[in-house]
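One protein chain omitted, others in place.
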Amino acid sequence: MISVQTADFDIATLYQQITARENNPLGYGAIITFVGKVRDFNLEQEVSALSLEHYPGMTEKTLANISQQAMERWPIATPIIIHRVGELAPGDQIVYIGVASAHRKAAFEACEFIIDFLKTKAPFWKKESNADGDNWLNERESDHQAADKWSQDTSE
Amino acid sequence: MISVQTADFDIATLYQQITARENNPLGYGAIITFVGKVRDFNLEQEVSALSLEHYPGMTEKTLANISQQAMERWPIATPIIIHRVGELAPGDQIVYIGVASAHRKAAFEACEFIIDFLKTKAPFWKKESNADGDNWLNERESDHQAADKWSQDTSE
Amino acid sequence: MLSIVFFAQTREIIGQGELTLPFESAFSDLEMLRAHLANTNDKWDLALTRDKLLVAVNQEMSPWDTEIKDGDEVAFFPPVTGG
Partner (left out) sequence: MLSIVFFAQTREIIGQGELTLPFESAFSDLEMLRAHLANTNDKWDLALTRDKLLVAVNQEMSPWDTEIKDGDEVAFFPPVTGG
């Protein structure tokens, strides 16, 4: 399940969905979730708001493609990927990824794969507002390294 | 936070705790959770119930030690580790691990480290009941390999 | 017609999010189209500096030598920073 939305998400509802029989027909018992939040209190610089822009259409296609790749690579149920757009405040939830598998290692890897690819392939852009004004965030080399490692990694 | 309990746990409440300021004073925004459930429907053999025995006292000490090791190794907030004991039914939740960090890679690794060590070090024993009677589960070589890799792995 | 869209910094510097353009063989690949648009004025030139600029054709990330055809949707944007 893929959703790009301005509304907040409820992790309890999503957890029910990831474990529900229609989504998880084999009753996979290892469930990994990742939630990314707007940093709540930054010691160096107070972030007062975050604005998330995206490319409607391409975003959903990219996330569906990442989800599909993960399902081809690991024995997992259909992942849930939720990403918020629009205006967000410190502490707000931004992104949710939920993965169920019979094998915890597969669930961990698939979940990390999805967020690593989302960070480098999905057309979202973050703009931070603080006392100094607005700043578009720069891409991070560490995110690219994280995504690249999945092409080199030949282990299951 | 460590708890060994017969009662079920509520992942929404635990998520609030892992992100609450008292537990997560730096407002870490990457939250990974692992939930392990009793397999709900096993195609090969119907599991009708699971009984979990533990060594009171040693269990809590072992989990606290694993939690401490994870906090020394990765920049994470205090992890939440919940493990149920007693009689469980198919689909029931068994174990919860919640980890927050500023860095998702650290959170993924610490969460996986905790479950890998819990599986091989914490004194819990599972007994399955099915049509053929009761069976104590055997340890799995794959769990030992998973735990061993953390001693060899020198990456962050 | 080509449908051209811009996002994030690229959109802000250019000052508009989209435009349409009659297709011409003079810009039959992405690099040629980029150069053609960059030629509009100094702001467009700055916004469409190839360094770090990404481009998608019909909502798929594409290399600069990708050929384009009438009816395509082409998007220019900076590196992505979601998640």
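Things worth noting here:
We call the chains A, B and C, going by the order they appear; numbering starts again at 1 in every chain.
What we mean here is this: contacts are C-beta pairs under 8 Å (C-beta built on N, C-alpha and C of every residue); 3 or more make two chains touch, one makes a residue touch a chain.
All values reported here derive from a predicted model rather than from experimental measurement.
Although it is not drawn here, the omitted chain touches the following shown chains in the complete assembly: B. Taking the complete complex into account, B:Leu52 is the one of B:Leu52, B:Ala70 or B:Ala110 that touches the chain left out.
Seen across the whole complex, the unshown chain contacts chain B at 36, 52-55, 57-58, 61, 83, 94-95, 115, 118-127, 136-140, 143.
Here is the rule we use: only the chains that are shown with their structure count from here on.
Under the stated contact rule, the graph of chain-to-chain touches is a line, running from one end chain to the other without closing. Measuring from the average of all protein CA coordinates, the nearest chain centre is that of A. In whole angstrom, the spacing between the mean C-alpha positions of chain B and chain C is 48. Rounded to whole angstrom units, the spacing between the C-alpha centres of chain A and chain B is 22.
In chain A, the residues touching two or more other chains are 36, 115.
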